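With one protein chain withheld, the remaining protein chains of the complex are depicted in position.
Chain nomenclature is as follows: A, B and C, assigned in order of appearance, with residue numbering initiated at 1 for each chain independently.
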Amino acid sequence: MSYFSNINKIKFEGPKSKNVLSFKYYDPQRIINGQKMEDLLRFSVAYWHTFTADGSDPFGAGTMQRPWKHLTGMDLAKARVEASFEFYEKLDVPFFCFHDSDVAPEGNTLGETYKNLDIIVEMIKDYMKTSKTKLLWNTANMFTHPRYVNGAATSNNADVFAYSAAKVKKGLEIAKELGAINYVFWGGREGYDTLMNTDMKLEQDNLARFFHMAVDYAKEIEFDGQFLIEPKPKEPTKHQYDFDVATGLAFLQANNLDKHFKFNIEANHATLAGHTFEHELRVARINGMLGSVDANQGDKLIGWDTDEFPTDLYSTTLAMYEILKNGGLGRGGLNFDAKVRRGSFDVEDLYHAHIAGMDSFAIGTLVANKLIEDKVFENFIEDRYNSFTYGIGKEIVENKANFNSLEAYALNLGEIQNKSGREERLKSVLNQYLLEVISEFATV
Amino acid sequence: MSYFSNINKIKFEGPKSKNVLSFKYYDPQRIINGQKMEDLLRFSVAYWHTFTADGSDPFGAGTMQRPWKHLTGMDLAKARVEASFEFYEKLDVPFFCFHDSDVAPEGNTLGETYKNLDIIVEMIKDYMKTSKTKLLWNTANMFTHPRYVNGAATSNNADVFAYSAAKVKKGLEIAKELGAINYVFWGGREGYDTLMNTDMKLEQDNLARFFHMAVDYAKEIEFDGQFLIEPKPKEPTKHQYDFDVATGLAFLQANNLDKHFKFNIEANHATLAGHTFEHELRVARINGMLGSVDANQGDKLIGWDTDEFPTDLYSTTLAMYEILKNGGLGRGGLNFDAKVRRGSFDVEDLYHAHIAGMDSFAIGTLVANKLIEDKVFENFIEDRYNSFTYGIGKEIVENKANFNSLEAYALNLGEIQNKSGREERLKSVLNQYLLEVISEFATV
Amino acid sequence: MSYFSNINKIKFEGPKSKNVLSFKYYDPQRIINGQKMEDLLRFSVAYWHTFTADGSDPFGAGTMQRPWKHLTGMDLAKARVEASFEFYEKLDVPFFCFHDSDVAPEGNTLGETYKNLDIIVEMIKDYMKTSKTKLLWNTANMFTHPRYVNGAATSNNADVFAYSAAKVKKGLEIAKELGAINYVFWGGREGYDTLMNTDMKLEQDNLARFFHMAVDYAKEIEFDGQFLIEPKPKEPTKHQYDFDVATGLAFLQANNLDKHFKFNIEANHATLAGHTFEHELRVARINGMLGSVDANQGDKLIGWDTDEFPTDLYSTTLAMYEILKNGGLGRGGLNFDAKVRRGSFDVEDLYHAHIAGMDSFAIGTLVANKLIEDKVFENFIEDRYNSFTYGIGKEIVENKANFNSLEAYALNLGEIQNKSGREERLKSVLNQYLLEVISEFATV
Partner (left out) sequence: MSYFSNINKIKFEGPKSKNVLSFKYYDPQRIINGQKMEDLLRFSVAYWHTFTADGSDPFGAGTMQRPWKHLTGMDLAKARVEASFEFYEKLDVPFFCFHDSDVAPEGNTLGETYKNLDIIVEMIKDYMKTSKTKLLWNTANMFTHPRYVNGAATSNNADVFAYSAAKVKKGLEIAKELGAINYVFWGGREGYDTLMNTDMKLEQDNLARFFHMAVDYAKEIEFDGQFLIEPKPKEPTKHQYDFDVATGLAFLQANNLDKHFKFNIEANHATLAGHTFEHELRVARINGMLGSVDANQGDKLIGWDTDEFPTDLYSTTLAMYEILKNGGLGRGGLNFDAKVRRGSFDVEDLYHAHIAGMDSFAIGTLVANKLIEDKVFENFIEDRYNSFTYGIGKEIVENKANFNSLEAYALNLGEIQNKSGREERLKSVLNQYLLEVISEFATV
């Protein structure tokens, strides 16, 4: 059975194509820097937004028109799996991601939930045999059910901690079963609403305990996927413990967990924390902690997570700049943790949205790659900081200076000359690269 | 004497040019929609940011390297005038704008201030005789001097109101003398910090009185420039009375002033108010109140007015879309109320920054114009709202329906079918237009 | 049958009481300024948050423990009515408010929905016969059902406009039937997500048409309740047309509707728009447009509507200051448009929360009343603005001055002397009033 019978396989047709259901810029086989675009970008579809979500929001019911809408329970779960693999194939996307509860309904008991999961995981495994699409990561939903009202690993209720442990245990087993390349921890409700009723220290200590148990269990079952923490500053709780990359890093370091984790960085979470997307990527990169990316965008005038499909070419370019400087994403990928707007309720919009995101990241990749090839920022930065390559600057970076030697030097300095940062020109150059790189692409 | 002797006249050289001091996209003579780009865009240099400001900020002293830096008083004022006209000519820009205090130093008395102004205005007038550059608008600075600590026309001090009236009177006379096309009122400190010490009603009534007096005086001296109000939500005061276009409109309507004023809309003020730039332009446009534009950009992650040069091509495209749909700016212009970053302290950066802004608006114009020519949004919107062109919808817009007729109709309706808003596809199309329109431009 | 059998009637027991289920400061019969506190404050329970909502949020399912939880359909609707009147009585609250869909389930057709409503309205009417609790206002929910995905009166779909008209028609009939004192319009989805697919002018014109039809129909059926518009800047749509009071005022004035409407002002909507609660109240007050209040509070560090119960005594004091200066709320009231936190899921929390809100507004009333009695701000303001009571200031406010006379005056002024605004001292005094007024209350 086909769920998207009126949609043909999406192909690269170039920017002149009038076919709205084609890639204009994303050309999977195109070689960039010795690598196929497909292998470099490692796109992934987020199961929850694309197959599970119905378009409801805090002020309204679901709007999404979906061919599986009439089904319920396990029938619905199975239909979604079928539809998902048809979708991956038509979009020609190499990865997908899911929470346990996206794929299988919760049962009346944990045991029943396990059984439901087992059936669906078996089905997914079967589909994967004949599909090129792999599991980038899975995770456990530990925020939707009322039991998680006060968090999961940071709940005030030990039963909830135990239940959550069982969920992640099962999640790791599924990860191993399906060959997941990573396993993600998003904090969900791991945070607080008011300090007046919160023991922050116990909660964070318990979170560290939980992570250590996960590391131990992965070792026990020989699951060798990368563990990823996904920072988010707030929502649903007022304060989430994994506020941003730096906060996550402080926590991991303090608990001897930094060797076992990297970060899964989401654009919209970055801006909710008051940072640019590229800032969070940079912080992770220079600390060797850039694991994977949730590729979406937010609206900076809006104070909640809008999870929009990424179409801002400045954002995709500057993000890909960080990723390329990182030598790529390694075992990570670009997962579209993005939802079609509530008003974009047609099935067709799912394709439009993913095409928009994939084309936008393809453009960003082409531009970022050319910026790096031409060393546009690198040369500017090399020149800007060159005072650290000789004399007193060299002594500083080689740890040969101290306050006494530096004072002696400073007392003999005349007026210090600085160099202009040229921010306006650099922004102009970025625009020129965006337009001209793509202009050349168009004529290929 | 030349202030910018190492800078040649900035010319259009196209996107392939390696000359950083050239326009890549702004081609003043290029015809768009029957009009020269120069006549359509009406660029203006902001005297204060470019010639008066020194780069100081709340945490630091001035950094700007300027060839007139060693001068003081009237000598400094005169040097700035000389430099400004050299700058306009080298940048080939048709307009400039100033506050009274940007061009001439305040004297010890109001009379002395008038004398200083008279000397400089005479000098400017002289320069204008041989320059193509006209005065887009002038205004009075009524916020820097300590006397305005509690506002000008909304001060609690009647003396300050009187003093401010004299300033605007002089400003209108200068406007007439120099042939200013508009006169601007930016609220400065017209607002409050705490309601606990504020009589908001008296302050707003006084503001209305002040505006009526200005209208009367302009009539008296036969100054026929357009009066413009520039909304800003906050900074320096916590709440500014001209919060945004809608707030300004409510005030003007309530005080019978809406016939005499339009709005000067600034991008960064829009975003500080929680709106997009294009939102403010749209609100003004559909109310027939779009007067002129302060062309800059803010950083939406930053809570103060950063007044950056406009380089975001989404913003320039969507702004130009509103402006072109408005039939252009009429007597208004695109004034670069923008400052080079504090770290961009070289004279050269002033040119880089203006080039960046002019190229960015040129690109925005080309893209917006093509979007309109192809009726990309128009066709979509026409189709989206077409239910109002027949049947019950037609009755509604022709004011022939009422709750009784509509209820009768509604009771017979089956399930209502809506149309997808296609936001993701529209964003994709916007990207494609941006890249492809400019790609074609490049080959011209 | 009793739904809250373990809860006794909440009584005023004073601040020393150890009974958590008692009023500590809200003493309904206490006379303030010649009026009973009960008559002055006009508290109202919001049906939706208290009886209909289940505690779900965008990341989680309902958590609320409610004695009617096991019921569905009309049985559930009826149980809620029963519970609601028990709640009003135990809380001794004079008003309630509801949306149509809060009280009765939507049927398969509009006709069925009417029938459900008729049954429930009849039942409510019956309860009201023996209850002191009156209907402060009702309204129509035009945002939850998918048909409103693009708005109601501003939908792109004429059928939705017609359907919405029928809903409001029915709402007005219910209002008349139940003796509602006001009828509220909250914009719901009357706004837009992207201008690229939006005809803002048509949408706003249609909104004006809709309001005129409502005014006409109220006249037709002789419903004489006050019409109220409730501003909100964003959420669920990115931009709501009734952004704030000023924006609403501009719209009403432009469409000759300002005679027929006042505003229902919500604290959390004010702060989402970047204003304080008291600012919005002041703007409405000085324009004669203060109708009613949605008494809640937001968290200014959070970018979405949290609808918390009001407990911030600064906010309740400054709000009550505006309300008392307005001569009270007239036909309006203080409606607790507030929800218990998702983690406060016990039935008991509903009582705790309302007690917290009622006590907080009682305190605010006592403090604000004393501030006004002592003319604390009034005297300060009178002195601060006294320059407008004589000489040039008097001429200004009596419209006898013009730019010529003011310039003549200003030219003869010496250095202008301003008066300190004393913000720090005023804040200190506010604290002192808060603590000392209540300290005296305690000893009564």
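In this section, a contact is a pair of C-beta atoms (placed from the backbone, for glycine too) under 8 Å apart; a residue touches a chain by one contact, two chains touch by 3 or more.
All values reported here derive from a predicted model rather than from experimental measurement.
Remark: the omitted chain is touched by one listed residue; of B:150, B:247, B:296 or B:335 this is B:150. Checked against the full complex, the one of C:10, C:41, C:334 or C:353 touching the unshown chain is C:353.
Interface residues of subunit A facing the missing partner chain: 109-111, 146-147, 149-150, 155-163, 165-166, 168-170, 193-202, 204-206, 209, 213-214, 216-217, 233-234, 239, 243-244, 246-247, 249-251, 253-254, 273-276, 278-279, 282-283, 286-287, 318, 377, 380-381, 384-385, 387-388, 391-393, 396-397, 399, 401-404, 406-407, 409-411, 413, 416, 418-419, 421-423, 426-427, 430.
Seen from subunit B, the chain kept out of the figure touches residues 55, 57-63, 143-146, 148-150, 188-189, 193, 234-236, 238, 272, 299, 301-304, 341-343, 345. On the side of subunit C, touch with the chain left out of the figure occurs at residues 15-16, 20, 24, 271, 274-276, 300-301, 309, 311-314, 340-341, 343-346, 348-349, 352-353, 355-356, 359-360, 363, 418, 420-425, 427-428, 430-432, 434-436, 438-439, 442-443.
As a working rule, only the chains that are shown with their structure count from here on.
Subunit A maps onto subunit C through a rotation of 180°, based on Cα atoms and reported in steps of 5.
Two copies of one chain, subunit B and subunit C, touch each other, and the residues they use overlap strongly: the shared fraction of interface numbers exceeds half. Averaging Cα coordinates per chain places subunit A and subunit C 40 Å apart. Mean C-alpha positions place subunit B and subunit C at a centre distance of 36 Å. Chain contacts: subunit C has residues 146, 149-150, 193, 234 touching two or more partner chains.
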